[in-house]
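Below: one structure, written as structure tokens.
Here the complex is missing one protein chain, while the rest keep their positions.
Right after this comes chain A.
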Amino acid sequence: MTAVLELKGVSKAYGAVTVADDLSYRLGDGEALGVIGPNGAGKTSMFNLITGTIRADSGQILLNGQDITRQSAARRCRSGIARSFQVPQPFAGMSVFENTLVAAIHGTAGPLAKANAHCLEILELTGLIDRANDPAGKLNLLGRKRLELARALCAKPRILLLDEIAGGLTEKECHELVATINTIRKTGLSLIWIEHIVHALLSVVDRLIVIDFGRKIADGDPKKTMASQAVQEIYMGVDADA
């Protein structure tokens, strides 16, 4: 598989706190990559580095082979990287539809004419069409999570970054979300999904990486990785014996 995104030795530290430590991996075209790791391991920081809201101290980030390490967040979005935020960041004073329109108009490099229709399609897909005119600030948690997904999709990304999009949802809501994400995958985009709800993650992703203290400590087949010594140590304590 050709890599749409590649991290080469990306590091970032805030004083003594290292959030990314020589992080390297490739994301294949159309691939779905899952990311797990303990709280504070640097998963969201990794997304911030990829989207450009924080800058790497060293290392390179390549998008379709082009170095984007020094590019602004806005430019990276137009180049095809869109994200959902772990803590939803809706444009609270704007309607749900207008939230998606911001992404469709400013987040894409494509023509404007189709923005309205594209947003409406995405709102239907994500089950938000009946709430299109509601102020985004009035949505409940499920609504906000869906809006995060819808807004990211309206930017027509090549790479979709999902940050704990299933967190806090009920079992049923979680199933619906997984179904939606699997539908989206059929359009051929690549995705990286950070999630603590492992069964939801495993029903979507092709590959899994594990991050701890900013370092990648495992990378490979999801089920094998989950069963690996490294993961067992992080999640169950040092002794992996049952």
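Everything below uses one rule, namely that contacts are C-beta pairs under 8 Å (C-beta built on N, C-alpha and C of every residue); 3 or more make two chains touch, one makes a residue touch a chain; residues count from 1.
By definition in this document, contacts and distances are computed from a predicted model.
> Going by UniProt, what is the name of the one chain that was not included in the view, given "Ferritin-like domain-containing protein", "ABC transporter permease protein", "NADH-quinone oxidoreductase subunit K" or "Large, multifunctional secreted protein"?
The record for the missing subunit names the protein "ABC transporter permease protein".
> Among A:Gly65, A:Gly93, A:Pro111 or A:Gly188, which residue is in touch with the absent chain?
Residue touching the absent chain, from the options given: A:Gly93.
> Would you indicate which residue among A:Ala20, A:Leu33, A:Met46 or A:Ala82 is in contact with the undisplayed chain?
Answering carefully, the residue with contact to the hidden chain is A:Ala82.
> Among A:Val4, A:Ile36 or A:Leu101, exactly one should touch the missing chain; which is it?
Going through A:Val4, A:Ile36 or A:Leu101 one by one, A:Leu101 is the residue touching the chain not shown.
> If you put the missing chain back, which residues of chain A would it touch?
Interface with the chain not displayed, on the chain A side: 51, 53, 72-75, 77-78, 82-83, 85, 89-95, 97-98, 101-103, 105-108, 112, 116-117, 120-121, 123-125, 129, 132-133, 135, 151, 155, 187.
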